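Yeah, one chain of the complex is gone here, protein chain that is, but the others are all in their spots.
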Amino acid sequence: MSTEGDASLGSGPFSAIFVRDLRVALRHRGELANPLVFFLMVATLVPLGISPESSVLTLLAPGMIWVMALLASLLSTESLFLSDFRDGSLEQLVISPQPLWLLVLAKVLAHWLVTGLPLTLFAPLLGVMLALPAEGFVTLIASLAMGTAALSMIGSVGAALTVAIPRGGLLLSLIVMPLYMPVLIFGATAVQQAVDGFSASGTLAILGALFAFSCMVTPFAAAGALRISLHG
Amino acid sequence: MNPAPLLECKDIAFERDDLPLFSGVSLQLLPGQAIQVKGANGVGKTTLLRILSTSLQASAGVVLWKGEPLSRRLSEFRADSLYIGHASGVKLALSPAQNLHWFFQVFPGNGVTIPDALRRVGLEGFEDVPCNTLSAGQLRRVALARLYASAATLWILDEPLTSIDVDGIGVMAQLMSNHLAAGNGILMTSHQPLPLDNLHFLELERYVH
Amino acid sequence: MASFYQWFHRLGAPKSFYFLTGKWLPWLALATGVLLVAGTVWGLGFAPQDAKQGNSYRIIFIHVPAAFLSLAGYYVMAVAGAIGLIWRMKLSFMVMKAAAPLGAALTFVSLFTGALWGKPTWGTYWVWDARITSMLVLFFLYLGVLALQYAYRSGDAANKASAVLALVGTVNIPIIYKSVDWWYTLHQPATLKLTGASTIHPEMLYPLLVMIAAFYCFYALALILATRAEILHRERRTAWVAELDGG
Partner (left out) sequence: MFQFDSFADFMTMDGHGVYVWVSYLITLVVMVWLLVWPLVASRHTRKAVRRGAARQERFAKPRGSAEEPDG
């Protein structure tokens, strides 16, 4: 019954919002690089701040790469709803007949695709720079793939709560960081176990469970938070 | 026996942090009728429209949609109503066509295609130009293009004619009267006078604290 | 049964909550005072010394109750927020607003006393022990709710947003506690767990139980006082507040 859009990238509200957000993100291609450049720069702080010795760096690498990926993901979470809030399209989503949590899920997926995924694919470069042993690379990518997705999900709740607050970015990190900690614990430990030669599948499974759990809880929490933010 | 009202409000009140904005607002919108909410700036016109578009919750009062309490028929009402606020909801990074694409997927349409809708608001040839290069008036028309292609019975328009030029207003007035003639309803605010015949007024000042 | 519902409903109205709790306050204050003094004197003066830790373990009598209350306090805050969100009861939002600083302060107390206890026991003020780390994260959760509470201009939105955050926090607390425990046991095989409460000598356990009861009474007292202060502030324009003193 709804009209055929010009681009036949699948109809339906979910894919429409997903495609829309991808287009908006790709239109500001420069901004997409920011989390990656941040990720790379923070990695260079470690040897400068701690020591260039590869033996020292190897000890730190799994945990540091994960901490930096977490911070880079946190940095990009604020923009999830901000532009929609400013141009009024967020209000249109809230009063649309479609289930709001579904539209939020589409936005988070698009956001992950342009921030979390690039971070995951970029991480091996940091692995090389921080002398991460070879055994850790595969687990690093696997853990970051699931981990950044879980972080984007959890971050969407914080973004929804702070979208109407001027300069809400710092408040956003204060709110979501405690909720990021379990993801960091299992993500970093998985890579450490792989580096130590143990099998990290158990830890990765728990990380997957955390991701699945956040998929179930956060879209609804974020949808509720968006309605509240529009009242504010 | 006049037909059952499309939208009916009883004693709508709104307060923010215990500071009442207005209370006791009642209105009846019959099919084919338009109601213009009048009042000075800051009296709460936009707040009232946002309440009726379900993006804000009233502190008190009942809203009936086709005789039924709104809270019980929320998604049906949302499919049957169209709200265009000050911020038109148009993504500046995208083109008019891309903007209408996601609007049409999220809100039910009446079969009019995107090129047709854009042509009717005079944006022919601008379908694929990024919106951030368009003028304020053209941006407004992208939002108003939704009116041609929407299946909604109730239009809730917050100053739809801002930055629209003279002949644009004429086209809009024609569009609105056709909409009313088909037995639908319009609820709006506007600083420009509107040449609509079945137009009623709601003086919001009477309900302000 | 109707009378209970009526009583509960009346308790829900800020004005009747104010006067109802007004009657409880003196008794609650008395109970808190007696229990606190008794527990402290008993724990500090009469409980035997610990074989290994000597007298420094006496900090347990405030550290453990504070830790209990900071966690229980978070759930009180989250439940009050949930009731506010679901039934839109203004009073329960006031209880939530009162519970946030109270819980945060008690979490700070348990962290501070835990650190002071760590110095004589492990020679350093801060040890990344599983329970202390979880308490630190709980403290951050409280700070998040407080920060959100004061970030919104409109009070109603602030209440609802903090209620949502408190609920999200509540859902995450078990996950955080479990993952911190898992992380701790992974990195630190069995070392002295800070408070083996169950294996504690009965002579030490009784004063601890008295102190836990004292802290629960204190929590109720402080929560009611803070809620009453919030009620007065929110209802300051109403007639019944004017009649309180004006007469």
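As written, the chain order gives the labels A, B and C, with residue 1 at the start of each chain.
Quick note on the criterion: a contact is a pair of C-beta atoms (placed from the backbone, for glycine too) under 8 Å apart; a residue touches a chain by one contact, two chains touch by 3 or more.
These figures come from a predicted structure and were not determined experimentally.
Note on the chain not shown: across the whole complex it touches C. Looking at C:Ser16, C:Thr40, C:Ser154 or C:Thr170, the residue that reaches the missing chain in the full complex is C:Thr40. Looking at C:His9, C:Arg88 or C:Lys119, the residue that reaches the missing chain in the full complex is C:Lys119.
Against the chain not displayed here, chain C makes contact via residues 40, 44-49, 54-56, 58-59, 62-63, 66, 98, 101-102, 105-106, 108-109, 112-113, 116-117, 119-120, 218, 221-222, 225-226, 228-229, 232-233, 236, 241-242, 244-246.
Operating definition for what follows: only the chains that are shown with their structure count from here on.
The interface with the greater count of contacting C-beta pairs, when A-C is set against A-B, is A-B.
Look at where the CA atoms of chain B average out and do the same for chain C: the two points lie 49 Å apart.
Measuring from the averaged C-alpha position of chain A to that of chain C gives a distance of 33 Å. One inter-chain figure worth recording: chain A and chain B are separated by 36 Å, centre to centre, where each centre is the mean of the chain's CA atoms. Shared interface positions of chain C, i.e. residues touching 2 or more other chains, are given as 154, 156. Those residues of chain B whose C-beta lies close enough to touch chain A in the complex are 50, 53-57, 75-76, 78-79, 81, 83, 85-94, 97-98, 100-109, 111-115, 127, 130, 149, 151.
Within the complex formed with chain B, the chain A residues making contact are 1-7, 11-13, 15-17, 19-20, 23-24, 27-28, 83, 86-89, 91-98, 103, 230-231.
Put simply, chain A touches chain C in their complex at residues 157, 161-162, 164-165, 168, 171, 174-175, 177-179, 181-182, 185-186, 189, 210, 213, 217, 221, 224-225, 228-229, 231-232.
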